[in-house]
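The complex appears here minus one protein chain, its other protein chains still in place.
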Amino acid sequence: MNGAPPPPLAEARGIAKRFRGAHAPALADVAIRIAPGAVTGLVGPDGAGKTTLIRILCGLLRADAGELCVLGGAPAAARAAIGYMPQRFGLYEDLTVAENLDLYAALRMLPRAEREDTYRRLLAFTDLAGFRTRRAGQLSGGMKQKLGLACALVSTPRLLLLDEPGVGVDPISRRELWAMVTALTAQGIGVLWSTAYLDEAEKCDRVCLLDRGRVLHDGPPAELTRRVAGRVVGLAGLGGQAMRGAMRRARDADGVVDATIAAGSLRLLLREGAVAQSPGALGLGTRAGFEPVAARFEDAYVERLGGGARGDSALAASYRTIPESDRPAIAAAGLTKRYGDFTAARDMAFTIARGEIFGLIGPNGAGKSTTFRMLCGLTAASAGSGTVAGHDLRRAAAQARASLGYMAQKFSLYGDLSVAQNLAFFAGAYGLDRRAARRAIGEMIEIFEFAPVLGQNAGLLPLGFKQRLALACAVMHQPPVLFLDEPTSGVDPLMRREFWSHINGLVEKGVAVLVTTHFMEEAEYCDRVSLIYRAEQIASGAPAELKATAAALSGRASAGMEEAFVLLIEDSDRRRAAEPAAA
Amino acid sequence: MRRIAAMIVKEALAIVRDPKSRTILVIPPLVQLFVFSFATTLDVTHADVGVWARSQGAASTDLVARVAASPNFRHVLSISSPAQLRHAIDRQTVIAALVIGPGFDRDVAAHRPAEVGVVLDGRRSNAAQIVAGYLTAIAASVGTASRIGTPAAGAVVTNWFNPALSYIWFTLPSLIAIIVSVSGVAITSQSIARERELGTFDQLLVSPLRIHEILIGKTVPPMLSGLFNATLFLAIATTVFAVPFKGSLLLLYLALFIYLLALVGIGLFVSALSMTQQQAFLGSFVATVPILLLSGYSSPIENMPGFLQTLTCIDPARYFLVIVQGEFLKAMPVAAVLDQLWPLALIALATLGAAARLFRARMG
Partner (left out) sequence: MSAALRPDPARLDPRRLRALLAKELTQILRDPSTFLIALVLPLLLLFLFGYAVSLDTSRTRIALVLEDSGAAAQSLAQAYENSRYFDVALLRASAPAKELMVEDRSRGIVVIPQDFSRRLARGTAPVVQVITDGSQPNTAGFVAAYAKGVLGDWAAARRPALARALAGTVTARPRFWYNPGLESRNFLVPGAIAIVMTMIGTLLTALVVAREWERGTMEAMIATPMTMAEFVLSKVVPYFLLALAAMAMCTVLAVTLFGVPFRGSVLALALVSSAFLLPALGLGLFVSTVTRNQFVASQIALLASFLPTFLLSGFLYEISSMPAWIRAITFLVPARYLIPPLQTIFLVGDVWPMFWRDSAIMAGFGVGFFMLSLRATRRSLD
C-alpha cells in the first residue's frame, strides 16, 4: 500500500551448484527473489535446475557458491516457517490422511489445542474431510497432491515451496490447487511454484525462467509475453485431419516460430518481421484469413527457448501405411471392471477407426486408467468385451498384443540397459526377424538422433531422450494401434510439441491412437474424446462438440477444452445431486 | 523363439551391465566361499584346556605333558581349586579341564584301573564332545606302556575318498550347493519384484511376449549366476584348496542345471506372491533357511526326526549335495547320480509349474 515493495522473504544471488560427476553445472549464477503475498513461478525445460534450486532454498542441498537469505538467515534455521511440498508429495502411503496430518503437525510444532481447528480448516479447504481414515496410498493423484499441500501448510508457513504440484493431476484439481494457493498469498505468504503448465505460469505475479541452470528471464510474465505481442495469429473453421495437416505444414513454413492447435483453431507464432502468409500458401482453402490473436506466455516461452518442433515427422515418413480395414482398430463394448462391490469402470463403449486419435480424459481416479488397462490387456474385464485390430482380448490376447504399441505413464524401459540394448530387446520381444530388427533399429536411431547416446544407460538419459526412446520402443514393429497413457505427463511444452508431431504423422499413415491425458490442449489434437467421470462416460464426441455442449450448459461461448471439462463435470455433479430428489 | 531369445539376452545384460548387480554377483559368493571354507570347520584345534593335577607323580606328569604337547590344544591352564575350575569353565576361559585325582599315580603304579575326570563345557556341546574324545585318547595312551599281552582283536581304519579326513574336502564341494541356492532364490525373486516396482513389468505384459516366455527369460539371470559361481568355486576348490575332482564334469553340470531350475521355480513362486522388493527379499530369506538346514549340510539327515526326514525329500539341495560330494570325491557313477537326479527333476517341474500357474492366476 505504501508504494515501496516489501522486502523479499527469500533472496538468492549468484547461486551455483554442480553435482559430483556431472559434466555441466546444475545451476550457474542463479538469482531469485520470492516476495511476500505473491506467487513466483519457476518454469523451464526438463533438467533446467528447478528442483535443485528449490532444494537449495529449503536447505536440503548446499549451494557451491552464492548468497542465500531465507527469512532473514540460513534456510536450515528458518525450517519451521518454510512449507515444502516435494514432487512426490512426501506422504506415507500406509498411513491415513489424519495420521499423515498428525505427523506433520507434530513435526512442525503445531500446538495440540490448535490441531483440530487447523485440520478442519485444511480438510475443508482441500475437500478431503470425508477421507480422514483413508490411507494415503489409496487416494487419487489429485487428492494426494492436496493432502501433500495440507501437510505443508499445517503450521501456516511464511514461505511455501511447491515443486511441480500439477504433474499427473487433472484440470479440476489443478484449478482448485491454484485457488487455494492464491488464497494463501492474500495472507502475506510468499509462494514459489514450479510448473510445466505455462497457463499457470502466466497467472503468477513474477516468473523465473530457467534453462540449463541459467536464468533466461526474471520478471512479470507479461513482460516476456509483450515481446511476442502482435505476432500471433489464428485460423478458425478447420477440423480434425485438415487442421493437423495445416499445422504440420505451418511448422515447417518460413517465418513461423511455432504452430499449435488451440481453442479449435490453428494458431501461429510468427517470426519477428514476418508477415502472415495467406492460408493458401499452407495448402488450406481460402475461405477465411488469419485473424490476430492475443499472445500468451507460452508463445514467448517457446520463442525464448528457440522455437517449436518441426512439422514433418521422420518417424511417420518411414512408417508403413496401415491398410484399410472394415474392422475398427479398437472397439470396446460394455467393458466393466469391478473390485468387490466397487465399480472402477462401468459399461465403457466406443470404437476407434483407422487413422483416428481418441482421447480419454477425466479427473484422477475416475476410471480412465482402468478402461485403458482393460483394452491393452493389463487388467481383465469383469464384463463386456474389447478388440484390438480385430483380435478379441479374451480369446486372442497374444495377437491383440502383437498389434499394439504401448507407452506407459512413467518411464518404464530398462534403466540399466543401454539405449541400443533397449531397442534390441523390444525388436526381439515383438518377434522381428534379424533383418527386420536391424532395419527397424537403424531407423529409430536415425529418426530420434540416438547415435550419440546409444551406449548410455537409458535410466540416465535426460527426460526428453527417455520420452523419445519410449516412443521408439512402442512403434518399432509398426503396429496399427498405439496406446499412450499420459505420455507427456511432466514434460515441458517443447518436448510435447515434438511428441505430438510424431503422433499426428503416424495417424496420417492410418495408425489408430488411444491416449489419456491431463493436458486439455492435447485433447484438442484428438478427433474424438470421451470424458470419464465416476467410472462412466459422461460425454463423448469431437472436441468441438464437447465444447458446444458445455457452452450450452453455461450459456456463454466457452473458449477452451479445459473450461468444457470443468463445466461438464459440474453438470454431472448437479444432475447426480438432483437424481435422488427426482426419484 | 526370437522373442525368448530377446528376453534371455535382455535378462543376461541386465545383470552384467549394472555395476551393482555385478558386484553382488561376485563379491558376496567369494567372501562366503572363503569365510565358509575356513570358518565352518567342526574340527577342534587350538582349544584351551585346564589341568587340575592333585597328584604329582610320574604318570600325572606324563599325562599333563601329553596334553600340553597335543596339537589340538593351545594353552594349558593350571588349576588348583574347585572355585578356580568353576570360574574357568563359567567364563569360557577353557572348554574343558582334566581333573587328576590324588590317588591317580598310586593306581597306575599298582596297575589298578585308574580314572581321570574330565569336566567339559556343555554349552558348546559339539566342540566339547570332540575335546572329550581327544582327552580320552590321550588318557588311554598313558596306560599303553604298562599294557601287557596282545589285544583280543584289532581294528584297522581306512578312510576312503578323503584319507586324511580333511574337512575342507567336505566343505568346498558342499558350498557349491549352498551358495548357489542362496543366490538362486534371491536373484529370481528380486528380478521380478524390481520390474514390478519400476513399472517395466507392465511393458512386458503388453508386448506380445507370453507369460511362459517371460518366465523362461526370468530363469536366465539366476541360472547364469549359478553356473558362474559354481564354475568359480570349482576352479578355486581344485586349484587353491587342492580338493580332488574325480567324477564327471558333464554329470555335475547336468545336475547343477536341474538343481538351478528347481531353485528358480522357488524364487519365481516367492516373487509371484510378493508385491514389493522388501517382501520378495524377506520371502526368499524365509524360503532359503529351511532349504539349507534340511539339506543335510549342517547336520546329517539321519539325525533328524522321522517326519523331518520325510520333509527333506522335497528339498532340492538334499539331492544336489549328494551328487556334488559324490562327483568330487567318489566319482559317483551315472546310475547313482540318476537316482538322485530324478527326484530333483520332479521338484524342478513342480516348482516351475506352480510358479507359472500362480503367475497366470495373478495376472488374470
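In this document, chain identifiers A and B correspond to the written order of the chains, with residue numbering beginning at 1 in each.
Definition applied: a contact is a pair of C-beta atoms (placed from the backbone, for glycine too) under 8 Å apart; a residue touches a chain by one contact, two chains touch by 3 or more.
Keep in mind that this is a model prediction, so the values were computed, not measured.
Although it is not drawn, the missing chain touches A, B when the whole complex is taken into account.
Contact with the chain that does not appear here is found for just one residue of B:R2, B:R17 or B:R124, B:R124. Here one chain is not drawn; of A:L107, A:A222, A:A317 or A:L460, the residue touching it is A:L107. Listed residues A:G90, A:G188 or A:P292: the one in touch with the omitted chain is A:G90.
Considering the whole complex, the residue from B:G50, B:G217, B:G283 or B:P316 that touches the absent chain is B:G283. Contact with the undisplayed chain is limited, among B:I79, B:V142 or B:V180, to B:V142.
Residues touching the missing chain, restricted to subunit B, are 20, 24, 27-28, 31-32, 35-36, 38-48, 59, 63, 74, 89-92, 95, 98, 108, 111-129, 132-133, 135-136, 138-140, 142-144, 146-167, 169-170, 190, 194, 276-279, 281-283, 285-286, 289-290, 293-294, 298-300, 302-305, 308, 322, 325-326, 328-333, 336, 339-340 (touch as defined at the top). Listed by residue number, the positions of subunit A touching the unshown chain are 19-20, 55, 58-62, 74, 76-77, 79-80, 82, 84-95, 99, 102-109, 112, 151.
Assume only the chains that are shown with their structure count from here on.
By the touch criterion stated above, subunit B contacts subunit A in their complex at residues 2-3, 5-7, 9-10, 13-14, 17-18, 21, 198-200, 202-210, 364.
Listed in rising order, the residues of subunit A touching subunit B in the complex are 376-378, 380, 398, 401-402, 404, 406, 408-418, 421, 424-433, 457, 483.
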